[in-house]
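Excluded from the complex is one protein chain; the other protein chains are retained at their positions.
Note that the chains take the letters A, B and C in the order they are written out, and that residue 1 is the start of every chain.
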Amino acid sequence: MRAPGDGHGTTAGEVLLAVEGVSLSFGGVKAITDVSFDIRKGEIRAIIGPNGAGKTSMLNVINGFYHPQQGRIAFKGETRKRMRPYVAASQGIARTFQNVALFKGMSTIDNIMAGRTLKMKTGFFWQCLRHGPALNEEIEHRKFVEEIIDFLEIQAIRKMPVGKLPYGLQKRVELGRALAMQPDLLLLDEPMAGMNLEEKEDMSRFIIDVNNQYGTTIALIEHDMGVVMDLSDRVVVLEYGRKIADGTPAEVSADQKVIDAYLGVPH
Amino acid sequence: MDILYKVLIDPFVQMGAAPDLLVQTVWEGLVSGVLYALIALGFVLIFKASGVFNFAQGIMVVFAGLTLVGFHEMGVPAILAVILTLGVMFLLAVSVERVVLRPLVNQPDIILFMATFGITYLLIGFGELIFGGNPKRMIAEELYLPTGSIEFQTLGGFVQLQKIDIAAAVIAAIMIAALAFFFQTTRIGRALRAVADSHKAALSVGISLNQIWVIVWFTAGIVALVTGIMWGARSDVSFALQVIALKALPVLILGGFTSVPGAIVGGLIIGIGEKIGEFYWGPLVGGGIESWLAYFIALGFLLFRPQGLFGEKIIERI
Amino acid sequence: MFYREAGQYKTSYAADMAVFPIRQDLIGVLLMLAVAYVAIPMFGSEFFLSSVMIPFLVFSLAAIGLNVLTGYTGLISLGTGAFMGVGAYACYKLTTIFPGVNIIVWIVVSGFFSALVGVLFGIPSLRIKGFYLAVATLAAQFFLQWCFVRIPWLYNYNASGAIEVAQRTLFDIPITGARATPETRYFVLLTIVVVLTWFASNLVHGRIGRAWMAVRDMDIAAELMGIKLLDTKLLAFAVSSFYAGVAGACMMFLWYGGGEASDAFNINQSFNILFMVIIGGLGSLIGSFFGAAFISTLPTVLKFGLPAIGIPLAGATAEHLTHIVVGGLIIFFLIVEPHGLARLWQIGKQKLRMWPFPY
Partner (left out) sequence: MSGMPSREDTFPKLMARNAAIRGGRAAMRRKDLGIWQTWTWSEVDEIVRAYAQGLRELGLERGDTIAIVGSNRPKLYWSILAAQCLGAIPVPVYADSVAEEMAYVLEHAQVKLAAVEDQEQVDKVLSISDRLTGLTHVVYDWSRGLRDYDHTRLHAIDDVIEAGRAAFAKDPSARAALDASIAEGKGEDISIILYTSGTTGRSKGVMLSAERSIAAATDTVTFDKLDENDEVLAYLPLAWVGDHYLNFAQGLVAGFCMSCPESPETVQQDLCEIGPTFYFAPPRVYENLLTRVMIRMEDASAPKRKMFAYFIDVAKRWGEKILNGESVPFSGRMLYALGEVLIYGPLKNVLGFSRMRVGYTAGEAIGPELFSFYRSLGLNLKQLYGQTEAFLYVTAQPDGQIRADTVGPLAPNVEVRITDTGEVVFRSPGMFLGYFRDPERTAETMTPDGWVKTGDAGFFEPGSNHLKIIDRAKDVGRLATGALFPPKYVENKMKFYPNVKEVVAFGDKRDFVTCFVNIDMTAVGNWAERNNVSYASYQELAAHPQVYDMIAAHVEEVNRSLAAEPMMGGAQIKRFLILHKELDADDGELTRTQKVRRGFIAERYQPLIDALYSGAAEADISTEVTFEDGRKGVISARVKIRDCKIWPASREAAATEKAA
């Protein structure tokens, strides 16, 4: 599946995001306990684990939606303070969701355009007129969005309302929306959940291409072990909110704890 | 400084200076709180069982009251009129279920909410068409409700309690107890509680969703009739009540949309709060603040505890 | 059926993103404007202008305002009537204090006052949603209504407590007051509505509109994409209240010509406008017009239409009937087409575009 001459990730980049000793609980229920790992620039990092291992909570912590009670998160070398999620977005973190969270009433284009909101600057006055700077800006960003549409091969559904699209396409549009933010770190929450083999292959190709073409660092949660082993450079394994392994796909899949917790269980 | 004194200190000085007045005010607040609570109760019943935010509860109170008086004016004896009115409320419940709820099943909440607006307007229209737009006197004596007042001396002054108010409080308490009994012990009651949790669960009890809807709307109708009698006995039965019934909304916010005790406690807090506010702070701004104070109390409350008094903390999930 | 889209290809983004990208639609809109500006004043009677068209336009404006908030941003408001009132009183005060400035300026400026008040009452929207927010806006409704009665300064200490609309002119033609003809009032109002509708259309088709809809459809995702929820919601409140405010000012100055203002801006008015938005279609500008046309002309039609076809009707009965009909229609529409007249319009249009195919 890899393109020839491809050598990404193996040459470790600098640390983009560091998670240190993070614990998170909801009213006494521990979701994450003392987890540390890092994500390096340019790699595809997978977070795996059985159901309820705290994977999605981990993503929610990373993009500032949950605030851990303990521990430290450093993004681009800076320790992060408590903040609202949109700050994470403006720092360059984008994500997709386990159960597609598209804007159902809007078209594919508008969904992806919404991902450009942060980069659009023209003021209210020009927006009222939708001419001059506002129109120019709209056109400039539309071009960018069209590049993404081209990239993801969703031209045919460009103007359709996303609510009516099949699931696999919705996931693609959601990826497009995240890409529109030109993120430094892209978080994908089970990008291939509920897809058939062909759709999974397409999605894998897109993920690799995103990583390859735009150099975007990607952290993804995935259940399909085959996909994870194929896609990712490094894998961190969680179980009951604790980290039980961390390393290359080969290392991780050889780890006895991981085999016990996850790989041994067919699903 | 003066204004601060007037707002922050003076009212409490007054309360201390004339505790009898304070007791009187609290009592009046309590009584209107009971009525708010009764309307809120109707909301909660329906919301719990069908997820419908029933905006029409207020007009149902008016409608029930008007129907009762209307029957009596036609020469029907009071008790029989009550029974006939209950029949009308049952018919209303059945038609609401048939005409409105059944075709709208599985629609988003907002749509059902809007549908109850439609019901409201229909009831207003029919009520006005049949009974005319003028206020009517409630047939309190005919229903053997006590009138007059008792007065007793306490705390250096007189406190006057209307007997009808006492009756209202007592009847409300009895009805709430009856409802609690109904929910806790009967099969239908259990089904109703089950349906609040999951529609499938309710089906497994062997009662269809449609029946449940009829039952809750009818129950809400009974509550509305009782509320209508009580309220009508205190003032008159008129459409103005419909706007006052909106006060049930802040009550619900305080108490939570699904909690019966919440509705009662919320109703009392709002009732007492706005009476005291009006009495002690109202004059500072020219009076009449009763019309909006309840909403501000609820709003302030919302900002600090969005889940209501008895609700659980909401964890947002993605 | 009338569409001939083959060959209407777009070679620029500006053309592709136009509000009316299909030529036939554009022609239709221009045609409608022509009817509004030429045919109606030419053939419409005074009664038609002042009892049908002017109320329709005022309510359309208010409905657009509420639609921005409820339809586009997903925030329910039951305080539109009061926000309209803020506009009306602001306009009254402004034109009293500065009688030299043209009244049209003040009608528009009064929208800003309303916007300000709207923002204040919108602040809770960050923490509360849905029905809870509806209660917060009820607070605004009742509080403002109380203000309109209890603050005599607002109505210049008139003994009647009413707004008195003085004569104001544009190019020496009276546009408000007793001597303003229905035609002039209609033209002024129509122009305001057309311009503001154009602004609204621009807004909802651009960055701001997308942010609103994003918040409406999936607020968490929107925030994680960098859309600031509070800013977006407050902007929606501001724009919505601005429109309501202008509508209120227009109502007083171009329609009622003064009167017991506190009655015009009560809770029932808020409900009325909410119905317009719901029946017209949430999240649709054209729906706002449909809803306004429907709800605002229905009473007139019943009141004058039924006697005209031989059914005698006392004034009060007409009102009661209106209630019944409106209530029944709300239920009917919700059952038949919960997305309102706008959806029916859209379906019809789609059918015409796809004709003879059914979809």
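Just so we're on the same page, a contact is a pair of C-beta atoms (placed from the backbone, for glycine too) under 8 Å apart; a residue touches a chain by one contact, two chains touch by 3 or more.
This structure is a prediction, so every number in the text was calculated from the model and none was measured.
A.B. asks: Which of the displayed chains are touched by the chain that has been omitted?
C.D. replies: Computed over the complete complex, the missing chain touches A, C.
A.B. asks: Which residue from A:36, A:136, A:212 or A:248 sits in contact with the chain not drawn here?
C.D. replies: Reading the full complex, the residue touching the unseen chain is A:212.
A.B. asks: In the complete complex, which positions of chain C touch the hidden chain?
C.D. replies: Missing-chain contacts on chain C: residues 1, 3-13, 15-16, 353-359.
A.B. asks: Since one chain has been left out of the picture, which residues of chain A touch it in the full complex?
C.D. replies: So the residues of chain A touching the missing chain come out as 3-8, 109, 142-143, 146-147, 149-151, 153, 155-156, 158, 197-198, 205, 209, 212-213.
Here, only the chains that are shown with their structure count from here on.
A.B. asks: Just curious, how far off is chain C from chain B if you go by their C-alpha centres, in Å?
C.D. replies: Here chain B and chain C have centroids separated by 33 Å.
A.B. asks: Determine the centre-to-centre distance between chain A and chain B, using the mean Cα coordinates as centres, and give it in whole Å.
C.D. replies: Here the centre of chain B sits 49 Å away from the centre of chain A.
A.B. asks: Distance between chain A and chain C based on Cα centroids, please, to the nearest Å.
C.D. replies: 41
A.B. asks: Touching at least two other chains at once: which residues of chain C meet that condition?
C.D. replies: 220-221
A.B. asks: Two or more other chains touching the same residue: where does that happen in chain A?
C.D. replies: Within chain A, the residues that touch at least two other chains are 65, 97, 101.
A.B. asks: For chain C, which residues count as touching chain B in their complex?
C.D. replies: Touching chain B: residues 76, 124, 127-128, 130-132, 134-136, 138-139, 142-143, 145-146, 149-150, 220-221, 267, 271, 274-275, 278, 316-317, 319-331, 334-335, 338 of chain C.
A.B. asks: Please give the residue numbers of chain A that touch chain C in the complex, ascending.
C.D. replies: Against chain C, the touching part of chain A is residues 63, 65, 84-86, 88-90, 94-95, 97, 101-106, 110, 113-118, 120, 122, 124, 127-130, 134-135, 137-139, 142-143, 177, 181.
A.B. asks: In their complex, what parts of chain B are in touch with chain C?
C.D. replies: So the residues of chain B touching chain C come out as 53, 99-100, 103-104, 107-111, 113-115, 117-126, 128-129, 133, 243, 246, 249-250, 253, 257, 285-289, 291-292, 295-296, 298-299, 302-303, 306, 316, 318.
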